[in-house]
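Every protein chain but one is kept in place in this view of the complex.
Presenting chain A:
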């Protein structure tokens, strides 16, 4: 059960939407030996103001976090190529550099992938417009799966 909560490194959006996006470079570690056990337990935030190591979560919290990780991974990602108008990630307030991994929310706001993923694990809303991500995400998700 503990391993379910490990943050996945691959994004599986390409499986849902065809290969229109940027596909991740092939993961060579899949062929090598299994990754070593993590020495530090990852910390999760079952609610925005609570921080707890993964091995101290209740079963309910584990399920919630696992679901959250799954939902986050359904949000599209890309590589910043300078073609969009947006210049700055409002979470870190740093400018996007060409080649940065970014994630797009259903409300069309764009952030650094690492920045927004950290936020979404605490609160499933867009930090800019406060739009809940759930509702919008679930509708697009359902539309996509029914058309497949």
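Simple rule for what comes next: a contact is a pair of C-beta atoms (placed from the backbone, for glycine too) under 8 Å apart; a residue touches a chain by one contact, two chains touch by 3 or more; residues count from 1.
Simple rule for what comes next: contacts and distances are computed from a predicted model.
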item	value
Complex member absent from the view - protein name from UniProt, among "E2 ubiquitin-conjugating enzyme", "Glycosylphosphatidylinositol anchor biosynthesis protein 11", "Tubulin epsilon and delta complex protein 1 domain-containing protein" or "Guanine nucleotide exchange factor MSS4 homolog"	"E2 ubiquitin-conjugating enzyme"
Residue among A:73, A:101 or A:125 that touches the chain left out of view	A:125
Touch list for chain A against the chain that is not drawn	48-49, 51, 90-94, 115, 118-119, 122-123, 125, 127-128, 130
